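One protein chain is absent from this view; the other protein chains keep their places.
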Amino acid sequence: MKSYREELWMDVPGRRSLVNITPQVESALRESGIREGLCLVNAMHITASVFINDDESGLHRDYDDWLEKLAPHEPVAGYRHNRTGEDNADAHLKRQVMGREVVIAVTGGALDFGPWEQVFYGEFDGGRRKRVLVKIIGE
Amino acid sequence: MKSYREELWMDVPGRRSLVNITPQVESALRESGIREGLCLVNAMHITASVFINDDESGLHRDYDDWLEKLAPHEPVAGYRHNRTGEDNADAHLKRQVMGREVVIAVTGGALDFGPWEQVFYGEFDGGRRKRVLVKIIGE
Partner (left out) sequence: MKSYREELWMDVPGRRSLVNITPQVESALRESGIREGLCLVNAMHITASVFINDDESGLHRDYDDWLEKLAPHEPVAGYRHNRTGEDNADAHLKRQVMGREVVIAVTGGALDFGPWEQVFYGEFDGGRRKRVLVKIIGE
């Protein structure tokens, strides 16, 4: 069994943004030399997500509107977590809807994806450097 | 390390439906010959889910009502994604709540499940053929 590990550094300027990281994950897979196995991609921070969906800008704005409706940023004082001096409680909630991680099948040396699947980093509390972990095991 | 891959084809007639795919996943596991490892089951399409819960029809209708409340299909024009000519933006949202994939432990040649765990395909934009990927690695 082989294993491979790589960190991707993210630095999203605004509070919230979705970034397509499929090319970086594919590059890590090539680097690993693994042909058959599983590829885990996870946010290493708890106010960010890694998820798989469509690379369509209208949909990305729909996600943002929807998450803001399900777990609004304001009023900041409405969350107990923010009494610790933070203002990012909503980001901890949004991240649970979108998920921490994806596990992707590796087949024939490629990410085994359906026609529209792309991997995204979802930042819900940006403005500082954060990491995404890519861990691949297989042969 | 062994690996095994199988696609399940789904063709759900209405817009939304939940289908128990546990027998197909068990059959793939038997076919694989793998006794110890991990089994990934994921939707290959981005308006569908694979998740684990109870096979109880009342609960399935509760899920449908609830998802429709969290991310209603109508008004179709309320989503930016639908300006691309689609009417399935809600399905992309519902799928995030229910999840893309499950990872199941394989122990002694069986899916290592608690008493009520069953695997479901969740279709949120049906009426056409879609695929589920089963990828198993282990020994």
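Labels A and B are assigned to the chains in the order they are written; within every chain, residues are numbered from 1.
Here, a contact is a pair of C-beta atoms (placed from the backbone, for glycine too) under 8 Å apart; a residue touches a chain by one contact, two chains touch by 3 or more.
Being a predicted model, the structure only gives us computed values, none of them experimental.
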Of B:Phe51, B:Tyr79 or B:Phe124, the residue touching the omitted chain is B:Phe51
Touching the unshown chain, chain B contributes residues 1, 36-38, 51-54, 56, 58-59, 61-63, 66, 70, 97-99, 102-105, 107, 112-117, 137-139
Using the touch rule from the top, list residues of chain A that touch the missing partner.
-> 1, 3, 5, 38, 40, 42-46, 70-71, 79-84, 89, 92-93, 95-97, 99-101, 103, 130-131, 133, 135, 137
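Assume only the chains that are shown with their structure count from here on.
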Mean-CA-position distance for chain B and chain A (Å) | 20
